[in-house]
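Missing here: one protein chain of the complex. Every other protein chain is in place.
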Amino acid sequence: MNALLLEMRGIHKAFYGVKVLEDVPLTLYRGEVLALLGENGAGKSTLIKILNGDYQLDSGQIFLEGQAVYFKEPRDAEASGIKMIYQELHYAPDLSVAENLFIGNLPRISGPLGRFFIDWKKMRQEAKHALALLNVEIDPDTPMRDLTVVERQIVEIIKAIYADAKLLVMDEPTAALTPPEVEMLFDTVRRLREKGVAIIYISHRLDEIFQIAQRVTVLRDGRHVASKPMSEVSPASLVEMMVGREIEARQVELAEQTAGAKVALEVRQLGKTGVFEDISFKVHEGEIVSIFGLLGSGQISLTRSIFGAERSDRGSIFVNGQEQRIRKPQDGKRAGIGFVPIDRKVRGLVLGMSVRKNLTLSNWQNLSRLSFFLPQLERQHSQTWIEALGIRMAGGMDVPVRFLSGGNQQKVVLARWLEANVKVLILNEPTWGVDVGARSDIYDQLEMLAKKGLAILVVSSDIQEVLSISHRVLTLYKGRLTAEFDHSEASQDKVLNAAAGGAL
Amino acid sequence: QECSTAKDNYKIGFANLTEDIVFTQLVRESIVSAAEGLGNVEIVLADNKLDGATALSNTENFITQGVDGIIHFQTDEAFGNVIMARARNAGIPVMAIDIPMPGAVFFGADNYNAGRLAGEALGNWVNTNWDGAADAMLVLELPQSGPIPAARMQGMLDGFQDTVTTKLSDEQIYRLDSKNTQEESFRVVGDTLPSIPDATKIVAITINDGTALGTIAAAEAAGRKDQIMVVGQGADPSGQEEMVKEDSRYLGATGYFPENYGDKLLPAMIDILECRPVAPAIYQDHVFITKENLCEFYADEQAAFCKP
Amino acid sequence: MRKILRSSALQEVLALIIMLALIVVIMASASNLFLTPRNLTNLLIDSTTVGIIAVFSTMLMISGGLDLSVASTAALCGVVIGALQVSLGLWPAVLIALATGALVGLINGLLVTFVGINPLITTLGMLSIARGLAFVFSNGLTIPVFDLSGEHMAAYNAFARLSEGRWLGLPYPVWLMLLLFALGLLILNLSSYGRAMYAIGGNEEASQLAALAVKRYRVSAYVLSGLSAALAAVFLTSRLYAADPRAAPGVELTVITAVVLGGTSLAGGQGNLLGTFLGVLILSSLLNGMKLQSTSTELQNIVQGLVLLLAVAIDQVRNGNLQLGFLRRFQKSKQT
Partner (left out) sequence: MTATAPQKKRSWLKGDSITTLSLLLSFFVLCIFFATQTEFFLTSANAANLARTLAVVGICSIGMTLVLISGGVDISVGSVAALSGVLASLFWLEFSLPLGLSTFLALLCCTLVGLLNGLIITVIKINPLITTLATFSIVRGLAFVISEGQTNQLNNAAFTYIGRGSLVGLPFSLILMLVLYLGFAFVLRSSAFGRNLYAIGGSPEKARLAGINVSRHLLITYTLCAFLAGLSGIIIAAQLASSAPRAATGLEFTVITAVVLGGTSLAGGKGSLLGTLVGVIILRVLDNGLVLMEVSSFYQDVARGLVLLLAVSFDQIRLGLSRLRRGST
């Protein structure tokens, strides 16, 4: 076993009196990848933010290389060789890629004024070098805002791994990456590990954990459950440790598609110049259809256009056989379409508003008279949905939705549209950053909704998810549909191949 | 005693036009010091901030405070009706400074004629020094501040035109908004001078000493100081200082003697309160202050110049 | 739960209530005139212009907007009454003034919402334009709104009664202000419109994706703001028997001060009208009390600045706000 690098002892942390971490230990050795697991809200991010100096601990101790350390600010941690890749992206949109790579630590010129002035040449060179690590072809002078989301994420990752860190923390770094990119990232991680860098790796994707980690630490409800070598655990035992109960590996039980099911949503030759072209498909009542494509293939734009969050240039949309003129979300809603956006925190929820108010945000018409809410009715409806979807929160429906875990937040967005009584439900990446337990809940819901006759369109970049929950899978490549698979004929190879443009 | 308002001690409210400019500050100071001199008068102060609503609110406050009389220096005749209605209902007599109000005893500047004094002086100077003809006139006015400055400006303009041998045509007159600050008059005069490149005899009439100073500074910056002659209104210390400079281009300013307002206002107010007859309007005497007569009036303020 | 909510709403304004009480105690002990009914009536009347506008500025700011043009708009609307009263008759002129306010608000709203100009800049530009137009239409003169000919006594008397009439001892404008605050409280807390204001200010994109008519709501908030300025102008004109292009000097800053003092976040998404009401009362008590003491104008300005800082600082301490919350507003406007 390598030398001990980090030891956290008895970490306690509470927010506004709510205990988030209780007596949590963590040890980390040089040259190892430690997986940090737990449900949403278990306290993983909080623990590493404490390590990083972003949050201050209430009590406990941190030892780095045997020395007691205390970080007041992230830059203190950085100075001690601790680097973070955050769950949320952190970049300055108007600065170039190169500057973003080195921000906070810009290469300075030598000489007496070196403290103040940047060595542009060196910075550009190093940026090129760093970008080459993950085989990325981005001009380091491009402003960050001109990159796609995925490119930005990759720059973030490179930024962290390129720094000369002793300890690297990755909080769900792969959520937006495609399989080849994940593979490249893992290669880099292995190389860093060989150099003796220690890595804390947080992910809800168990398969990744088994690929990359040597040891695992599991948290549940802010407490330490176990720390074990990977060789001593199985997926099932991990899940049990995390959730505290057994969850069988999910396989959605798809209801048989009845041959005569009505077409709920039909899209004909939808096009948006430069984004997607000539898209036609149907979704029947009670059917779950997934669109799978590498990120940036246009699937997000496509579903946004169907709902009205964006405008398409050409084509037509039918709901229940009626052509719809959809130019804004209100039209989408009127047509009976519900829309769960890709990033619930940024796009789905008003975080400062209560669960109840978020639930009824789109649906005041049914719950009000003369535009004034009927408080009893509103509470009653909210309660119904909270129970129906099993939304869990401490403090009831008047708690700001900010305090809910990711999975439960996702359910709130879902409930909003169910309350609106939609016929077609579009979900974008419904399980991003959602833990196994909540993921299983969400699949249950989808299954139930489909059985009730809802037409469901899912965009997902998680191939396992796509294969397990869909009646049909459509693949999208560079804005065009390339293939369609029935549940029975869809396989990982075929779908990936089609989505990479290799099929047909 | 017959007179119901007569008392041993009086509480008199004074609401100033604004506290932002020197002239009105001097008015306030004179009233306060006159009250100290009288011994039986307490002054309650307020600031009308050049605003009708504030003047009305101050009136209400005076009534609340139980003043015996009100001296109002406010911004517009149009607000006189409502202010006077309130005071009448409360049975409080009002004196109005500079802006007449219906039923109030008027005191103060005869703004138009005060303006004329300066205009005439400037006209005479042009007659003597520039053969009775100027090339252009800059009018540094204050259109945002209502009728008081407007009357002064009109007086200056009329006084000049009626005195000077060759009247200026409308095209030769440039109306500029001084915004009541030196730097704004500096800016607008600086902007205007290039449009009168051939004018070498420029006269300027300005709403107060500050704008006169800004005007002169602008001419100096443009290298045309000797082509301009300026008159103004007020004769504040800063204006006096400018007049007494060597080669000064500040011909002079109409003196309002705000430092004397109190001495005339308060006795009149007490006459009103003690039911003695008071003229409906009391005018302040105006004198056009120049380098020559300055020491008659301001020997103490300009000691360095007057008592060398 | 209800109880907790109510008490938390109370908590939010508790600091303000204490501050108001403190000011009242200080002012009352400094002058025994302060607490006389007469003075309190004056105090309330003086706060009506700011109060009427502040109701809608609060809504606007909760939705993430800002309107600096309210004072200029009020001046413009007053001048519209003054300029049109003779040719069109008094009441039609009043209606047109209200429409003018709404129109100015609509233009602000469209520029902010559809052209995407930052609210601060939009309304700063409008501040300049509206004030300029007020001077243009009035020729820089204060216009008497008075029955000069004596032919329309009824109309002009009724107009004057708008501000002079009293009910239960309080003048109508005070009732109007109270009514608007009450109405605003209802709207903000119980109506879909109020809910939308909070949602849009809290997260515009999420509101849009929740199928709220975001742009329409935004525009409407600006229209209401302009309309409230016009309403304030009508009462001001009625009170002064005159329309002044210089009217309402600095009122935009007083309004913002009152709203922010009341705990409404410049970032949007947060705020309450009760706080704004207290903010208005705090500012006018402070001003009124200092006037009774004949405090000099400069000192009044300094004290007001300090009170604003103090109130916001207390708020920060109470919130235990350790994040860089103050910059979030700019972040948010960036995303739009």
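Residue numbering begins at 1 within each chain, and the chains themselves are lettered A, B and C in the order written.
The working rule: contacts are C-beta pairs under 8 Å (C-beta built on N, C-alpha and C of every residue); 3 or more make two chains touch, one makes a residue touch a chain.
This is a predicted model, so every value here is computed, not measured.
*Asks:* Where does the absent chain make contact, in terms of the chains shown?
*Replies:* Across all of the complex, the chain we cannot see touches A, B, C.
*Asks:* Where the complex has a chain not shown, which of C:24, C:44, C:111 or C:174 is the residue touching it?
*Replies:* In the complete complex, the chain left out is touched by residue C:111.
*Asks:* Among C:188, C:266 or C:280, exactly one should touch the missing chain; which is it?
*Replies:* Here the residue in touch with the unshown chain is C:266.
*Asks:* Using the touch definition from the top, which of C:37, C:89 or C:132 touches the missing chain?
*Replies:* Within the whole complex, the residue contacting the unshown chain is C:132.
*Asks:* Out of A:59, A:273 or A:464, which touches the unshown chain?
*Replies:* Residue touching the absent chain, from the options given: A:273.
*Asks:* Any idea which of A:73, A:323 or A:489 touches the chain not displayed?
*Replies:* A:73
*Asks:* Under the stated touch rule, tell me which residues of chain A contact the chain that is not displayed.
*Replies:* Residue positions of chain A that touch the missing chain: 54, 73-75, 78-79, 84, 86, 90-95, 99, 103-106, 108, 115-118, 120, 135-139, 142-143, 146, 148, 150-151, 154, 178, 180-181, 272-275, 294-297, 301, 304, 310, 477-479.
*Asks:* Against the chain that's been left off, what residues of chain B make contact? List them.
*Replies:* Within chain B, the residues that touch the unshown chain are 19-22, 25, 143, 174-177, 179-183, 186-188, 190-195, 197, 209-210, 213-214, 217, 220-222, 236-238, 241-242, 245.
*Asks:* Which parts of chain C are in contact with the chain that was left out?
*Replies:* 111, 115-118, 120-122, 124-133, 135-136, 140, 253, 256-257, 260, 266, 297-299, 301-302, 304-306, 308-309, 312-313, 316, 321-327, 329-331, 333-334
The rule is short, and it goes like this: only the chains that are shown with their structure count from here on.
*Asks:* Name the chain with the Cα centroid closest to the overall protein Cα centroid.
*Replies:* Per-chain C-alpha centroids compared to the overall one single out C.
*Asks:* Centroid from C-alpha atoms only, then distance chain A to chain B, rounded to Å. What do you get?
*Replies:* It comes to 72 Å between the two C-alpha centres.
*Asks:* Using Cα averages as centroids, what's the distance between chain B and chain C in whole Å?
*Replies:* Here the centre of chain C sits 35 Å away from the centre of chain B.
*Asks:* At what distance in angstrom does the C-alpha mean of chain C lie from that of chain A?
*Replies:* Here chain A and chain C have centroids separated by 43 Å.
*Asks:* Which residues of chain C touch chain A in the complex?
*Replies:* Touch residues, chain C against chain A: 1, 4-5, 186, 190-193, 195, 198-199, 202-203, 205-213, 269-270.
*Asks:* So in the complex, which bits of chain B are touching chain C?
*Replies:* 19, 44-47, 49-53, 56-58, 60-61, 63-66, 75-79, 81-82, 143-147, 150
*Asks:* What residues of chain A sit close enough to touch chain C in their complex?
*Replies:* 307, 309, 329-330, 332-333, 339, 341, 346-353, 357, 360-362, 364-365, 368, 371-373, 375, 396, 398, 416
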